[in-house]
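Take a look at subunit A:
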Amino acid sequence: MIRYAAILGQTLLAAALAPLLVGLIRWMKARLQGRRGAAPWQPYFELRKLFAKECVVSHTASWLFHATPFVVFGSTIVVASLVPVVVAPSDPLVAGDLFAVVYLLLLGTFFLALAGLDTGSPFGGMGASREMTVVALTEPTVAISIVALALTAGSTGFAQIVGQTIADPARVLGPGHLLAFAALFIVTIAETGRLPVDNPATHLELTMIHEAMVLEYSGPYLALLEWAAALKLLVFFTLAANLFMPWGIAVSLTPAAILIGLLTLLVKLAALALAVAVLETRVAKLRLFRVPELLSLSLVLALLAVTSSFLAR
Partner candidate 1 sequence: MASIIALLLPPVIAVAAAVVIKPYRRLAGWIGLGCAAVSCAAAGVLSWTILAAGQPDRFLIAGPFRIDALSALLAAAIAFVTLLTAALSPGLSRDDAEDPMRTRRLRVYMPAFAGTMLAAVTVHNVAWMWVAVEATTIFSALVIPLTRTKASVEASWKYLLVCSVGIALAFTGTILAYFDFVATAGDAAVALNWTALKQAAGSLHPPLLQLAFAFIVVGYGTKAGLAPMHTWLPDAHSEAPSPISAMMSGVLLAVAMYAIARWKAVVDVAVSPAFTNGLLIGFGLLSVAVGVLSLVIQRHYKRMLGYSSVEHMGLVAIGLGLGPLGAFAAWLHVINHAVAKSLGFLAAGRILHRYETTEIARVTGLLRTMPWTGALFATAMLALVGLPPFGLFVSEFLLIQAAIANRHLWLAIVVLLLLLAAFVSLVNHLNRMLYGDAPEEVRVGERTSWPVIVLLAPAVILVLLGTVLPASIAALVRGSAALLIP
Partner candidate 2 sequence: MRGLFAQLVTLGSSGMLLTAFIVLWRKGIAAYINAYRWQSWLLGALVAVIGYFGRDGHLYGVALLLIVFKGIVIPRVMQRMRQRIGIQPRIAPYVNTEVSLLIAGGLVLFAYGLARPWVAVSQLPTREGLPLAMALIFVSLFIIVSRKKAITQVIGFLMLENAIALLAAVGTYGVPLLIEIGVFLDALMVFLVMQIFVYQIHQTFDTIDVEQLRRLKH
């Protein structure tokens, strides 16, 4: 019972923290660029504003347009419940592992791409096709880079992977681990639409990927999609942090462990947010035909990670 409460709790926590994470990255970028920037909790106000507005829907849109925000948000919430955010107990509670996560994320992306096409707007279609180009290369990489860890853990369940890394810390220095982390980091950037793959703050439609697909949305729908995007970012950060550097994560369900898990999670998220903010400030957006080069590099890094984990035992 307590375990289910813990899982529910960490899912709600993830959903609650997600906008703060996005706001934090924006605030750090602003400070790095010499501006004061909006406060880190600005996205909450934006969400509240959007929920209060009315939805304007195109006449040519179908049921897909209405269904997508819920599908996207729902799948992302389910993913957040599968991922070890604060708690990673030694036996899995929810039936779902690495591949479930990958495919649920893909489900959301798929619906989003269709919704972009649904309204018949040219920008939506353009965004959808670009997103599919990116996703075609990132999805296998997400799976393969975590499989590199799963191979040594002997299971694709997150709890086992976390447990394996905690039990054998010297492995962190191994090339398999580091390469998989590098691959996952690159994929995080690509999947969550951050520089150098996609500029989240752009207002030029021809440079958009993710924003182009949600261009036609307004009101609560837009709020749900923005929230889902933020939650996706948090999920990826949590995967990167807690699978590759899992120390501090709560293995048991005692209050002290949970508190420590929460604090370490906040620290790791803040560190990754800083890394992404610095990266976004330093690099320029890649031209679209350069993006496959970056993504194939990450794929090859993930493959090398699997090779060294698997063959170097």
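In this section, a residue touches a chain if its C-beta (ideal position, glycine included) is under 8 Å from a C-beta of that chain, and two chains touch if they have at least 3 such contacts; residues count from 1.
If you want to know what made the cut, all candidates are chains of the complex that A comes from, given by their letters.
Because the structure is predicted, anything quoted here is derived from the model rather than measured.
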Identity of the candidate that touches subunit A (this complex; choices 1 or 2): 2
Complex contacts: residues of subunit A adjacent to candidate 2: 170, 173-175, 178-179, 292-294, 296-297, 299-301, 303-304, 307-308, 311-312
